[in-house]
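The excerpt is restricted to a subset of chains, each kept in its original location.
Note that the chains take the letters A and B in the order they are written out, and that residue 1 is the start of every chain.
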């Protein structure tokens, strides 16, 4: 399929600058632009590419002022990032496979309820009494334990494992290999050995949650481990038993949250962040990648380091850390000078 | 089912304080207590909840002295934590699904030996010559490679993959998605490229080991990677080739141990700890979360930081680290003062 630049501009409520008749049949990145593709420029870091890109059309922000002439047609939109996202959604709708129906062999136990227009892939396992809403997609090798409930329009990718009694909301996406509801890590010391603390709670995932691949969310000891509405978790994240993650909080890959910690709403955590157990990390906390949180964190904090504290202060301390050998020498020097001064008195 | 507080007290060898006739039909957390539920108070951090909890009955330690009056019946026991654990075990026994038999379709190759009262889920794969003890439970999508041996009473959850020739003991639990016996990461540099070092050993997991979800334990280059009796590993842990983990050692999520390192018995590692290869970490070592160990560690050490050293010393050094910008200023100040002193001489 091909589209004219001017037609795309209409679709995106943008303004064409340059040849509106040029044809586009695919998207590309501005640094790898090819003729008859559309690219976008949102991050100023990439601006220099626009002066030599081979892309025929580039989406830019309304207020973009080129430093020199550009070799492509521009479409000015209020947000280049949002515009490309909406174009990509249209494109994706055309290319992403949309499997339907119930493939064989699959295993659907007694008492399972399945809504309208399902996809259940081959080798999917749906345990006793599980209930699936409308338009649910369960990919091959997914394991849905006894009594699990999955809301409308939710997609469970290949090989996801959901233990018995867990609940997943509507419009969620869970990527391949993720494990929901394994036992929390609870052991009571009994002399030299440990006794396992039974984990009888579950996991509740609310609506509009997206979870990456090979992530783990453990069931609660009692009650529920809860992932609230709109949360986005990346790959290989660890959420321990009884953790609560607040609405619209976003965690990058390989983050780990220990047991019973409460994370507020609208937080953003970089990759490989670790948070100790039994803490309160309040709303809108931002944690730099690899931060290690060992105390409660007040709302709106921006933290860094391990143990983590105010990021601006951390950066300043780290500047001095890099100079420590020098400082050490200076201190020795001062000692000598003082000795000299003392000897002269 | 409902129980009277006084009957629970008898079961737990505890002493009732308050109304022994009050009925309980579920458990709850003290901070989320509901009427007719039983909660417990072990961690003093949660004491304030007991003065307003809605739970009807609370298990407390024998020596608990309320700071004010409590709105609930107390049951005093020698250890509230152990008492609740034993109650939870009884409760879990009632609610956790206990699947049995051999579901179809499953794949059981020639020469497989299966003990008494097995569970083999649909889509489980048992390779040639594998031997399963009595009461073994193999959940759906588990892959048991050729010649694997699994001891009595062991549970292998959904989608666990065990490569050929590995051995799992009795009374073990391995959670969903964990991979046992993939090749160790060994490559010999050959000019610009690498030659793979064949990994011909196996993994041996002894009795009473529990392993979390999506954890990886690589097979040995030669000999065995060994997880000794009573070890507990959390989710997303990495155990490299030829590592030995001593008895009853406990590792939290996302810990990584590099090749050929020996970890002693009764160690406790926080989340995201990393240990370099070819090291000896001796018995009863405790490592704070995110520690990075780069040298041998003597028995009983308590370490922190990366590279890790004595935790108490690390904390003291870190206190000063936070003040480094200030210190830097003070040092500059002293230099000036000395210049002034010198000029005056």
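Note that a contact is a pair of C-beta atoms (placed from the backbone, for glycine too) under 8 Å apart; a residue touches a chain by one contact, two chains touch by 3 or more.
Computed from a predicted model, the values in this text were never measured in an experiment.
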Query raised in the report: In this structure file, how many copies does the full complex comprise, given 2 in place?
Result: 3
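Going forward, only the chains that are shown with their structure count from here on.
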Query - Centroid spacing, where centroids are CA-atom means, of chain A and chain B in whole angstrom - result: 25
Report summary line: Within their complex, chain A touches chain B through residues 105, 107, 123, 125, 127-128, 141, 143, 145-146, 159, 161, 163-164, 177, 179, 182-183, 185, 187-188, 190, 192-200, 214, 216, 218, 221-223, 236, 238, 240, 242, 254, 256, 258, 272, 274, 276, 278, 290, 292, 294, 306-307, 309, 313, 316-317, 319-321, 323, 327, 330-331, 334, 337-338, 341, 344
Report summary line: The answer for chain B against chain A in the complex is residues 27-29, 32, 43, 45, 81-82, 85, 88-89, 91-92, 95-97, 103, 105, 121-123, 139-141, 157-159, 173, 175-177, 208, 210, 212-214, 230, 232, 234-236, 247-248, 250, 252-254, 266, 270-272, 289-290, 306, 318, 321-325, 327-328, 331, 334-335, 338, 341-342, 345
